[in-house]
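Can you read through this structure? Questions will come right after.
Heads up, one of the protein chains got dropped from this complex, but the rest are sitting where they should.
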Amino acid sequence: MGQLIGRWIRGATLAPLALLTAGMAFAQEDDVAARLAALEEAVSGSASAYVDNSYLFLIGGIIVMFMAAGFCMLEAGLVRSKNAAMQTTKNVTLFSVAGLMFWLVGYNMAYPAETALMGLLGTTPGPWSGGDLSLESEDGYAPASDWFFQMVFVATAASIVSGTVAERVKLWPFLIFTAVLTAFIYPIVASWEWGGGYLDSAWGFSDFAGSTLVHSTGGWAALTGAIIIGARKGKYFGKSVNPMPGSNIPLAALGTFILWFGWFGFNGASQLAAGTAADINAVAQIFANTNMAAVGGVLAAMVTTAIIYKGKIDATMIFNGAIGGLVSITAEPLAPSMGMSVLIGAVGGVLVVLSVPLLDKFKIDDVVGAIPAHLVCGIWGTMIVPLSYTGAITPNEAGDPSYLGQLIGVLLTGVFVVIASSIIWFALKFTIGVRPSEEDEEMGLDRAEIGLEAYPEFSNR
Amino acid sequence: MGQLIGRWIRGATLAPLALLTAGMAFAQEDDVAARLAALEEAVSGSASAYVDNSYLFLIGGIIVMFMAAGFCMLEAGLVRSKNAAMQTTKNVTLFSVAGLMFWLVGYNMAYPAETALMGLLGTTPGPWSGGDLSLESEDGYAPASDWFFQMVFVATAASIVSGTVAERVKLWPFLIFTAVLTAFIYPIVASWEWGGGYLDSAWGFSDFAGSTLVHSTGGWAALTGAIIIGARKGKYFGKSVNPMPGSNIPLAALGTFILWFGWFGFNGASQLAAGTAADINAVAQIFANTNMAAVGGVLAAMVTTAIIYKGKIDATMIFNGAIGGLVSITAEPLAPSMGMSVLIGAVGGVLVVLSVPLLDKFKIDDVVGAIPAHLVCGIWGTMIVPLSYTGAITPNEAGDPSYLGQLIGVLLTGVFVVIASSIIWFALKFTIGVRPSEEDEEMGLDRAEIGLEAYPEFSNR
Partner (left out) sequence: MGQLIGRWIRGATLAPLALLTAGMAFAQEDDVAARLAALEEAVSGSASAYVDNSYLFLIGGIIVMFMAAGFCMLEAGLVRSKNAAMQTTKNVTLFSVAGLMFWLVGYNMAYPAETALMGLLGTTPGPWSGGDLSLESEDGYAPASDWFFQMVFVATAASIVSGTVAERVKLWPFLIFTAVLTAFIYPIVASWEWGGGYLDSAWGFSDFAGSTLVHSTGGWAALTGAIIIGARKGKYFGKSVNPMPGSNIPLAALGTFILWFGWFGFNGASQLAAGTAADINAVAQIFANTNMAAVGGVLAAMVTTAIIYKGKIDATMIFNGAIGGLVSITAEPLAPSMGMSVLIGAVGGVLVVLSVPLLDKFKIDDVVGAIPAHLVCGIWGTMIVPLSYTGAITPNEAGDPSYLGQLIGVLLTGVFVVIASSIIWFALKFTIGVRPSEEDEEMGLDRAEIGLEAYPEFSNR
């Protein structure tokens, strides 16, 4: 009965029209009461700001959901073809596991009704359930619109891990790690700040859309995984690094553009409200600043690689430069000026280019460059917040964010995520095992684990 | 003159601001009339709910339009490379034919002013034309926003057929079938329920966003086509099935994500209104439930294939599991709880995995697995509606949906679409012919029909 057009419509009433008619009919002074009542009904029924706020979450949410496709394309493009089908399978299944666990446990861990340990741990886990659909929620937006928006953030954190540890992790242990990450690790970190917990109340820590809470969390988990799992077979010989070029650069470019596109939802909808002029002005400015940071990241990565590689520029560095710029502005996409946004993003782009060889030096094999883009730039973006932050925009009872408070947040997140992730990765390693056999890794995970090839007709291998 | 910024703006007036000023200037009691008039003008001019409703159709509509790209990528990825350019050409042209026919005939068949045969046949076909753009439509939304939203649904039904009968249908007969499907077959089915026709008035049939009306209709037409046209050359030898693996799995994954993304518009905007708190609450809950059903479909398909294939999981089954889960929730994405949404989707995912070998047993060659995902899950989703349906949300004069009424709807749709499709497929077969010559099929339709190759530099063939 969804679309019975022209006969009746589910809920919309044309109150304004009705009102206008009423107003015309009773244009006498003693009808003031009637006109007032009609106006009040029209205004209270229109729910304008409530709808505008909910739209922000819903539209922002689907755009961020689409980032899952962006990660999928980026990663499918940057792995070798023998693992590309497996990588896309991981991306589809991780998004599913993340959604399930965040419903079952995560949401109420991240936004707990009660906390213990000075706001470090929510004590009210359990499945999320929406409220009464017939009423305006007191929060000022549709309850499920917020759940949906928060859920797609969780999936982002999980997608980061998937790229780093590609090509040498079996599917099931990877999904178990994802389940724990999205049910507990990420939600606990998010609760410290967005759930009003320890970092928020004690340190005035500020992370607008998640440079630390989402991107660094994913990045630390990825780093821990890369170290514990080890590098791909053949990646490092003594001091030399064996390049394993991505099999499909156009898909990686597509993934980059999809992520860039999705980031407008990621940062813009993190304003959390759009029903007033001030709020929608802020959302718009966030869009502009977010774009400028990506611009800075791309151009800085381009120039840096041109300098380092004597004129040649590295396409994958440029793609990661865009992502690095975007991550860098995510901790505070509203307060900086356009020019400062370019600079914040540009530093991120340079950090990406400099971090990649550093990881290789430590024989940390990050297949898609997620650690530089998400972890390093996540830290950078978080640490630079106090420079541009203006208290007027986001008041906090614990005071404005300070460099110390930001550092505390970065470190606490790092320590917690590394310890928690290590426990899970080691537990998996010593039970069901994390890596495929050497033969399977050599053959490629597509044939070993999912029984088909990404490009059965093309590969020259 | 579209963008003369800073000098004048087309239609927006800042009524609220003007009002505020007016209100401040005349703050005396005998100015009540003036203040009331100003308020009434502001409220009636803001058209808040009208705009919110129209936005739902427009945003939902472009997201669903993008599903055409999703089907295109899914199908391009799952055909062999020698037919991949042809498949994408079909997807672009079918979307065009669908749009043209739905404008010329289909819309007014689906939403007829008058019907005959107990509401089984609209009797007022003819081109759709918008109303007076300067007025608020009495329907509560911009007329063209509804046309646009309905049009992209038609294209979805046509896209389903394209995938099943891929690799062995010539372009022109396929497009002729598409024209009839989108001008008559789909619109007639849609009229029975969304047009207020027979199924709605006589049986209280309920199909919120089209598990039966869109997906089963496409699925029945695809099934009929697959049987009449026959399997691809070499697909079946006696009792053995020759696997013909898809040529580009990452594209198929991309298509899956695009469809998932588009489904939020497909189901969410089928609420048809967003201007009140109750409506936007419902839209948001539909988003959440739709996602959970996809999650259920993916995870159930994963586990089922792992059990059947002893640990290996099949990537294409997982992609179709997502689609199957989404189709399953489409008949009623609002009433179920989050947990029930997971289960409804999970059953869909299992059905997909079990249906694929069944089709092979009957030598029905469904290239992309569209029949399991859209037809089988469409039936499942429709039949389970009464379990969760709560009368309060969508009242209907013929009473709440019943299992019998749902079954009648499923069967009537199946019988009609199979008969109508058979007539068209046979008519094409015995006139201009449907299949390419054996040589052309062997060579691939890319070279035979469109004179270029999808991947001229790669293929090892």
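By written order: A and B. Residues from 1 in each chain.
The definition used in the following text is that contacts are C-beta pairs under 8 Å (C-beta built on N, C-alpha and C of every residue); 3 or more make two chains touch, one makes a residue touch a chain.
Here the structure is a predicted model, which is why all the values come from computation and not from measurement.
When you scan A:272, A:356, A:434 or A:448 for touch with the missing chain, the hit is A:272. Where chain B meets the omitted chain, the residues involved are 1-7, 9-17, 19-20, 23, 29, 32, 35-36, 39, 42-43, 45-48, 50-51, 54-55, 57-59, 61-62, 65-66, 68-69, 72-73, 76-77, 84-86, 88-89, 91-93, 95-97, 99-100, 103, 127-130, 133-137, 142-145, 147-148, 151, 171, 248, 251, 254, 446, 449-458, 460. Where chain A meets the chain that is not shown, the touching residues are 32-33, 36-37, 39-40, 43-50, 52-53, 55, 59, 63, 80-81, 111, 136, 138-141, 146, 150, 190, 193-196, 200, 205-210, 245-250, 252-254, 256-258, 260-261, 264-265, 268, 270-285, 287-288, 291-292, 294-295, 298-299, 302, 309, 312-316, 318-319, 322, 337-339, 342, 394, 396, 401, 455, 458-461.
Heads up, the rule we're going with is that only the chains that are shown with their structure count from here on.
The distance from the centre of chain A to the centre of chain B, with each centre set as the mean of the Cα atoms, comes to 28 Å.
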